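Dropping the structure in here first, questions after.
Of the protein chains in this complex, all but one are displayed in their positions.
Coming up: chain A.
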Amino acid sequence: MPDRIAPLAVSAYTAASALGHGLTAHAHALALGTSGLRPNDISSSPLPCWIGRVEGVEDMPLPAHLADWECRNNRLAWLGLRQDGFVERVGSARERYGAHRVALMLGTSTSSIGSTEEGYRRLDADGRLPADLRRPDIHAPHSLVAFVADALDLRGPCLTVSTACSSSAKVFASAERLIRLGLVDAAVVGGVDTLCDSVLFGFNALELVSPEPCRPFDAERRGISIGEAAGFALLERADAAPTAPRLLGYGEATDAHHMSTPHPEGLGAELALRDALARAGLAASQVDYVNLHGTASLKNDEVEAALLGRTFAPRTRASSTKGLTGHTLGAAGILEAVIALLAMRDGVVPGNVGIRTPDPACGPSFAWQTERRELRVVMSNSFGFGGNNACLVFARSETAA
């Protein structure tokens, strides 16, 4: 088991998803249980399914000095950065510590591949990408992070983590290590993924896409609804932000089982969860809320419900919020970390939207409806293709002290 780590301050955070732009829109939708899913209106050819699309991305071009980075994914990143005073908080950290002492670590699954797809749809007469898309930096998975580094003028360690659906949870771990080792004083973490043909038709080919809005943990669930999101958090040492919520722990582990289905006993997920609790120095009984990975795929929900049941007592509340946002893939880790932080801030356990008949495998911890209660310690689960698992633990500053 890993050693306990010193808590870090989450001194700023924000998200944009199908629920809206910024924390207020998210808190509102979580309290009311209002889903942001809608019929698919984005793929380049029809695919009958539901999606979690962020409003207004098309109408927000990048400013002229960043125009070389233009693509839907970077637009969503830019939209996300300019909410909740996030850019200003990063600017202040950069001033305090120096641009080389702030790390940037973001997760993404497909980055700006939507622009590569578009290029292939518009090949010129010679079979080349069209001239406006012959920009090498947007046709590589680091496009997002390189863009954000430019936009925020950060010059420290700079990394893309791309481990499918655990990507933007694992960045918290990478950032914590750099801060603990004294290589940086702060880190911008998060992730962005946008809807594109690759993921819509790809998950469709795997027969994992639901024809109706997804219903996580429902006995009759029919698969996932894909969404898009941008989310960011600023991590600093605890003394830099005495009242900010804390990152208490994280766990990372691998299934070693199959590329696209989880380990049948949730082995990697359980190892990640136990490591996260060990780093936080907590017992499972001290966790008040778990935001579940809960994709509404048959296998994930079955394995995760069993893991929840054998780990937590009924007083620990749990739900999937993918019925609200869709599965935002590489951005799911940060989006659901933000949701868990909002749940703790507001004392709102988000209801498991989309449920009609709970799967019999689900125990008494499930919050099918929105609940109001004080939450002092919250977790978020993120499990991805390739058997890649990550869990995060957050707490109120006074709980962590």
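Points to keep in mind about this one:
Everything that follows uses one rule, which is that a residue touches a chain if its C-beta (ideal position, glycine included) is under 8 Å from a C-beta of that chain, and two chains touch if they have at least 3 such contacts; residues count from 1.
Throughout what follows, contacts and distances are computed from a predicted model.
The complex includes a chain that is not drawn, and of the options "FAD-dependent oxidoreductase", "Pup--protein ligase", "Beta-ketoacyl synthase chain length factor" or "Assimilatory nitrate reductase electron transfer subunit" the UniProt name matching it is "Beta-ketoacyl synthase chain length factor".
Only one of A:63, A:127 or A:360 touches the absent chain when the whole complex is considered: A:127. Set against the missing chain, the residues A:117, A:346 or A:371 yield one that touches it, A:117.
Checked against the full complex, the candidates A:38, A:82, A:139 or A:299 give a single residue touching the omitted chain, namely A:139.
Of the candidate positions A:257, A:345 or A:376, contact with the hidden chain is made by A:257.
Residues 2, 43-45, 47, 100, 109, 113, 116-117, 119-121, 123, 127-129, 134-137, 139-142, 145-146, 149, 155-164, 170, 173-174, 177-178, 180-183, 197-198, 201-207, 252-260, 267-268, 271, 384-388 of chain A touch the missing chain (whole complex, contact as defined above).
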